[in-house]
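Just one protein chain is left out here, and the rest sit where they should.
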Amino acid sequence: MIEKLTLILGGARSGKSSYAEQLAQKSGLAPVYLATAEPHDAEMHKRIEAHKQRRPAHWSTLEEPIAIVEALKKASTENSIVLLDCLTLWLSNLFASEHDANGQIVGLLSVLQTLPGPVIIVSNEVGLGIVPENALARAFRDVHGALNQKIASQADLVIFMAAGLPLVLKSNRS
Amino acid sequence: MIEKLTLILGGARSGKSSYAEQLAQKSGLAPVYLATAEPHDAEMHKRIEAHKQRRPAHWSTLEEPIAIVEALKKASTENSIVLLDCLTLWLSNLFASEHDANGQIVGLLSVLQTLPGPVIIVSNEVGLGIVPENALARAFRDVHGALNQKIASQADLVIFMAAGLPLVLKSNRS
Partner (left out) sequence: MIEKLTLILGGARSGKSSYAEQLAQKSGLAPVYLATAEPHDAEMHKRIEAHKQRRPAHWSTLEEPIAIVEALKKASTENSIVLLDCLTLWLSNLFASEHDANGQIVGLLSVLQTLPGPVIIVSNEVGLGIVPENALARAFRDVHGALNQKIASQADLVIFMAAGLPLVLKSNRS
């Protein structure tokens, strides 16, 4: 049994992606990795490659920095499980672009309720440090926190990761 | 049944205020909202207005950026419940003022033990990011963390919020 919508929340390097991959693997469905990262620089390129190496060869991969609503519609089937990794980079890409972030968020929340197969979303918690001096970072933190809340309220399973260990925040599993 | 002192801890946009309002609402007592925010700029003004719109009309509101000890004494009765939102902005106001932060903190911890009605305190956890480069931010983080510990040790109920979901850290409810 796999939940319709799972949210894996945590800090940087808390083991979110790795845990999400295990959940997808255990589902028995065909995993589709929906990557939102863009290999802008060497640092990000290295991180993307490390993630790729870790995933089994039978996973299919979709790279989409912005239009994830369309990518989710394309990737989700009754026999597949989509792993969206990660919401934070997607939101960051939106903030760096000319796109309407609010419109995209509404579209995402809406499409998640109509997909035929399960989805696992990886997302960062970014609001537990000192208030950023940068106004854009403050705005990002606010929009991101609100988005995490909305995803969590729709999700059947919400996990908080710390040091590679999962903590269940919400479970609709009976 | 409502606890004498409740602490709602969490990051920015983690759903702290909203959850605290629900607790106050469910208590059956007359809620008094004790706001520590000052509408210095448009960003903060907008946030304060959004909070106000969300609260039911029968709530009374007290605005006090610094002298919350006196405000708590004034607001707390046997038939009311005070929601202090939030400790972080109060401490930030103290740091930005000429007031003696330590003296004010001692006063707060002391008055909390003598109030006739229950109090819910909303506070940020700010120590889970990289060490701030700014020395004042480091000092603030230290004083804030120590204050959260002291409030938590007095509290009957301590909740950690993440993505709008509550996690009980402490409960004296039997």
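Each chain carries a letter (A and B) given by its place in the written order, and its residues are counted from 1.
Everything below uses one rule, namely that a residue touches a chain if its C-beta (ideal position, glycine included) is under 8 Å from a C-beta of that chain, and two chains touch if they have at least 3 such contacts.
These figures come from a predicted structure and were not determined experimentally.
Only one residue in the set B:Pro39, B:Gly107 or B:Gly129 touches the chain that does not appear here, and it is B:Gly129. Taking the complete complex into account, residues 10-15, 43, 125-130, 132, 134, 137, 140-141, 162-165, 167 of chain A touch the chain not shown. Along chain B, the points of touch with the absent chain fall at residues 7, 9, 11, 125-131, 133, 135, 138, 141-142, 144-146, 148-149, 151-153, 158, 160, 167, 169-170.
The rule is simple: only the chains that are shown with their structure count from here on.
The distance from the centre of chain A to the centre of chain B, with each centre set as the mean of the Cα atoms, comes to 31 Å.
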